[in-house]
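After this line comes chain A, so read on.
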Amino acid sequence: MMLASLIIVPLAFALFIAVGPERSAARVSLVGMLATLGLSILAAFAFDWGFGGQFQFGMSVDWLPGLGLTLSLGVDSVALMLVLLTAVLGPVCVLASWTAITERVKTYYAWMMVLQAAMIGVFAARDLVFFYICFEFTLIPMFLLIALYGSTNRMRAATKFFLFTFTGSVVALAGLLYVAWHHAQTRGVWTFEIDALELAARTLPPHVQALILGALLLGFAVKVPLFPLHTWLPLAHTEAPTAGSVILAGVLLKLGTYAIYRFVLPFAPEAVIEYAYPLAVLCTIGIIYGGLVCWVQTDVKKLVAYSSVAHLGFCMLGMFALNHAGVTGSVLYMLNHGLSTGALFLLIGMMYERYHTRSMKEIGGLGARMPVWSTFLVFFVMASVGLPGLNGFVGEFLCLMGAFQASDAWGAGLWGTTPGDSTVGGTRGSLGPWVAAVAGTGMIIAAIYLLYMVGKVVFGTLREPPGHASHADHHAGDAHRAAGLPVDLTRREIGALAPIAALCVFLGVYPKPVLDAVQAPVERTVTTIAEARGKPKFRPPVELAPPAEHAAEGAHP
Partner candidate 1 sequence: MHPGPLAASDLASYLPVGLILLMAVGFAAANIFLSRIIGPSRPGGVVKGQTYESGMNPVGTARKRFNVRFYLIAMVFLVFDVEIVFLYPWAATFPNLSPGTDEGLVWLGRIFFFLFTTVVAYLYGFRKGVFKFD
Partner candidate 2 sequence: MIDRIEFLWPEIALFVTTCVVMVLGLSRRIESRRMTALVTGLGLIIAGVLAARTTPIPGPRSGQVLLPELIPYAKVLIASVGSLLLLLQAGTVDRAEEAAIAAGQRPYDPLRTNRAEYYAFFLFSLTGLMLCASADDLIWLFLALELTSLPTYIMVAMSTGRARSREAGVKYFFLGALGAAVFLYGFALIYGGTGSTNLNAIHAHLAAHGLNLTALAGFILAFLGLCFKIAAVPMHFYAADVYQGAAPQVSAFLAFVPKAAGFISILLLTATIGWSYAADAQGPLYTPITQSAYDALEGAVSMGLPEPIRVFLWVIAALTMTVGNVLAILQKSVKRILAYSSIAHSGYMLVAVLAGPNNGTFSQSGLAAVLFYLLVYGVGNLGAFAVLACLEGRPDADGEPAEIEDVDDIRGLWKTRPLLAWVMTLSCLGLMGLPPLLGFFGKLPLFTSGLAAGEIVLVVILGLNSAVAAYYYLRLIKASLIDPPSDADLPATPTPFATRTLAGVLSAAGVVVLAFVGGGLMDRSERAARYTSMMAVAPPPPPRKTPYVPGDDTPFPLPIPIGAR
């Protein structure tokens, strides 16, 4: 019931907002988001972290039994942490939209609540189709948030976002349904329960697993986004309203990585092992390419958007390292990226609300004008760069370490190590030090472009757009007055940023609870992979068994 209430409460508030008056929409929405946050914190306390690898709060209700569809919910520690991330970012997004949204307010907040419910549904689903339903249903609210409340080019951005992700996920659906059908054929039951399907999928021969991998990646890698499929992201981010960007970067991209973690690795382990190297190369290209593109941006928001491409590259690199360090790092990175990049988008939104520009050519030296804002910006940039002591560092380091370790060459005596020596921490895999080294340069590039941005925007001589320069001393341009905003951050805005900052520090200084919590589920994934490595690579192709034999095995019981 815990999880169901986490989905129902935002939906109920969406309904309240839809029937209520326009002017109270924001407040009702904030209450709803806080209620959801409260519930999720309750859930976190009720959760038995000692058994983080097991799915808790399980519940299952028949929905459409004809289709084998149930409403089944349950979270392990990874899922629960992502639910918490979603719940934390919810109220922040509402606070960020407080003054920015002035038209069709009800529509905005109602869809925001629906989006919240759908995202939590994705993380809490234990039924494949229910997962897919929530996964897809995030599209509509996001589409509308971008299309209705975005900036100039919003319709194109929204359409591109929708079509990219929809196309991908339809193909992913075909892959998922293939697994379900395979299960039905071998077990005689049509079900979409993820556990059952996981086990069924692993009995598929490697070449079929490779097809499944392709289908699922086509769907989920678009959402992440992995390198060649990323083109919708910068556009969508740039055009989306601030809260939209925050949700997009904070949670929606995590839907992709989470889906890969939850479905691709367990469903097609042999294929992932087989294709880990090319995938890691794509991640690395994404890291370097994303970083280099960031370097030449003048639009601050676009810069942060492209930095997401680079950052998610790290996250996926850790995932495809397929060892303990890598997958742990990847899970951690999901949380960290959600917090720090989300906060960066918030900050840029606050700046945009004041100056109506995001171009680094027009603004600069804001440190003098907005000290509090600048402090936060520098802080989150540091977190994003991966400064040790802040949250970004731990995840990024673990991801790179995972990639570094994951090489069969360690066992063969790479760099003079003794074969079989466990002290170097080498694991099986096909990535190795070179991949890690190339990806590592991405960290340097990240430092360059982010600090370059900070240097331009915060430090140096004060530059403001023409409309503001004339009454710079007056502390409030026309736009400020219209929105009722002072020059520096209001208490509401600080209230939105402070909890994220606190979490960043906490996760950076003392990541142990989180690392411990994800230990068990990550172990499960890594074991799956290890088992798959043990399987003979070339199994005899499955042939039509002669009738008698088949009867004995009871293919159709």
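Convention: a contact is a pair of C-beta atoms (placed from the backbone, for glycine too) under 8 Å apart; a residue touches a chain by one contact, two chains touch by 3 or more; residues count from 1.
Quick note on selection: all candidates are chains of the complex that A comes from, given by their letters.
On a predicted model such as this, the values are computed, not experimentally measured, just so you know.
Among the chains 1 or 2 offered as candidates, the one in contact with chain A in this complex is candidate 2. Chain A meets candidate 2 in the complex at residues 62-68, 129, 132-133, 136-137, 139-140, 143-144, 147-148, 155, 159, 162-163, 166-167, 170-171, 173-174, 177-178, 180-191, 193, 195-196, 199-200, 203-204, 542-545, 547, 550-551, 553-557.
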